[in-house]
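Here the complex is missing a single protein chain, while all its other protein chains stay put.
First chain written, first letter: the chains are A and B, and each begins at residue 1.
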Amino acid sequence: MVSVVYKAPDSIQAAISILSEAEIATKILAGGTDLLIQMQGLVNESRLFVDIKKIPEMMQATLGDQGLDLGPSMCCAEFTAREDIRAVYPGLVEAAFLIGSTQVQGRASVGGNLCNSSPAADTIPALMVNAAICVIAGVKGERSVSVEEFVTGVGTNCMEKGELLKLIQLPRPAKNTSDAYLRFIPRTEMDIAVAGAAVSVTLDDEGVCTAARVSIGAVAPTALLVQEAADALIGTKLDDKALQAAGDAASAAASPITDRRGTVEYRRHVVGVLTKRAAQIAATRARGN
Amino acid sequence: MSKTHVTTTINGDVTEFLCEPADTLLSVLRNELQLTGTKEGCGSGDCGACSVTVNGRLVCSCLVLGVEAQGAEIGTIEGIESAEKLHTIQEKFLEHAALQCGICTPGLIVSTKALLDENPDPTEEEARYYLAGNLCRCTGYDKIIRAVLDSAKVMRGAA
Partner (left out) sequence: MSEAREFKYIGQRTIRPDGYDKVTGRANYGADLSLPGMIWGKILRSPHAHANIKNIDLSKAQAHPDVLAIATYQDFPHVQSEAFQAGEVPTDIIDLARNVLADDKVLYHGHAIAAIAARSESAAQDALSLIEVEYEVLPPVMDVADAMKPEAAVLHNNMFTQGLAEPADKASNIASRMELKKGDVAAGFALADLVVERDFYTPTVHQGYIEPHATTVRFEENGQAMVWCSTQGHFDVRASTAKLLNMPLGKLKVVASEIGGGFGGKTTVYLEPVALILSRKSGKPVKMVMTRDEVFRASGPGSATRSHVKIGAMKDGTITAMQASLCFEAGAFKGSPMGPGCMTVFTPYDVENMYIEGYDVVVNKPKVAAYRAPGAPQAEFAAEMVINEIASKLGIDPIELRLRNAAKEGTQTVYGPKLKRVGLVECLEAAKNSPQYQSALKANQGRGLAAGFWFNIGGLSSVTINMNPDGSGTILEGSPDIGGSRASMQMMAAEELGIPIDQLKPLVADTEHVAYNATTGGSRTTFATGMAVIEAAQDVVRQLKERAAAVWNITAEQVDWADGVAINTTGDDRLTVAEICKDAEKTGGQIAGTGNINARGAGPSFAVHLCDVEVDPDTGKVDVIRYTAIQDAGKAIHPSYVEGQYQGGAAQGIGWALNEEYIYNKDGIMENAGFLDYRIPLASDLPMIETVIIEIPNSFHPFGVRGVGETGIVPPLAAVATAVSEAIGVVMTDLPCSPPRVLAAIHGKS
């Protein structure tokens, strides 16, 4: 078991100083739905837990003309109940809604999902297609990186000791833009993605796709932005052929592994199917906007 | 190792306890406070037997630290009935035979109450998805879902 020192600072500044001055291994505690499970196997270890949920700005989300400023630790139950946010970023809200059960949603956060940096994290592809920016705070000040730069590998990211993710910023989507996220699991709920795909498309007034982003999850060490898949959509009216091409490009870009959740062949195939279907949904949404 | 002193409210009663900071709320409820109505089926958020509410929000108490209860309002199965009178949900679970072994029942009743507080008129599908984190191995869920929908009906006063 791990012996824990628990601190719950009420400001980002205070959190940063605790983090940077810590003498034992430190863990930031948001909803704890990854962290507490990861701690279970440990024997004779100590950790400093810094609970960031008492910091007001970590727990808020503001939607404005510029886009969304998301406090990383707002729980998914609260986040997904925000109809205003769902109207603008339906795919991201869908992704957050897929995390765990109602109970897990009551604790899990988008920031925790991102910082845990699992290849199968549901919100990461959805954040990527929305060109989200991670604002990281540390003793040396703040820095901003894209989600693609933020996640660096299986369970790793670019944050250093003493840093925390302070804000997730999403730009306001252009007119006639929408997103969608789909994942595949063997049951209807309570599973980790075997594969996932997020798609964002922008249409012109004729219905031609002028911009697109496609990101796939659980089929590589990190979620991947697949430019070839986006290119297959751009310039088309998102007809079946274009969707199929995007799906094929996603399958081609995948480099999955075989594990208890799926095989290489299966994941490669299914990520294509999901990409195609997500693009279809995003297109329908964009047309309706 | 020094224990932490926590003051919290459980089912409306101000309660104090001592715990290790690593202890889960589930372990505090069961082992420190003898509130053993909250069950442990997995310890990893997968079964929902440990469902409680923290500040009105449904969570798995196995994934919450005891120290996080400081200043919070906790709701457990022991607080569902009032003055020895069963809550409608409890009555409906009995009436519909929505339990066999009953180990999942406290969690399901706490979750059902959270569902109906949020959504007094759920469809069958909404109820099934809301309760997807509450595993029941005995019943096949049929009678549970019937009990939930019937509770909703009675609680809406529509029965």
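The rule is short, and it goes like this: contacts are C-beta pairs under 8 Å (C-beta built on N, C-alpha and C of every residue); 3 or more make two chains touch, one makes a residue touch a chain.
The model shown is predicted, which means the values in this text are computed figures rather than measured ones.
**Q** Using the document's contact rule, name the residues of chain A that touch the chain not shown here.
**A** 1, 43-44, 184, 186-192, 194, 259-263, 265-266, 269-270, 273
**Q** Suppose we count only contacts with the excluded chain; which residues of chain B make the list?
**A** Touching the chain left out of view, chain B contributes residues 20, 22, 30-31, 34-44, 46-47, 49, 76-78, 80-81, 86, 90, 93-97, 99-106, 109, 124-125, 127-129, 131-146.
Throughout what follows, only the chains that are shown with their structure count from here on.
**Q** Which of the residues in chain B come into contact with chain A in the complex?
**A** Result: residues 1, 4, 20-22, 24, 43-46, 48, 51, 54, 57-60, 63-65, 67-68, 111, 114-115, 129-134 of chain B touch chain A.
**Q** List the residues on chain A that touch chain B in their complex, please.
**A** My answer: residues 1-6, 29, 31-33, 36-37, 39-40, 49, 51, 53, 75, 77, 100-104, 106-107, 188-190.
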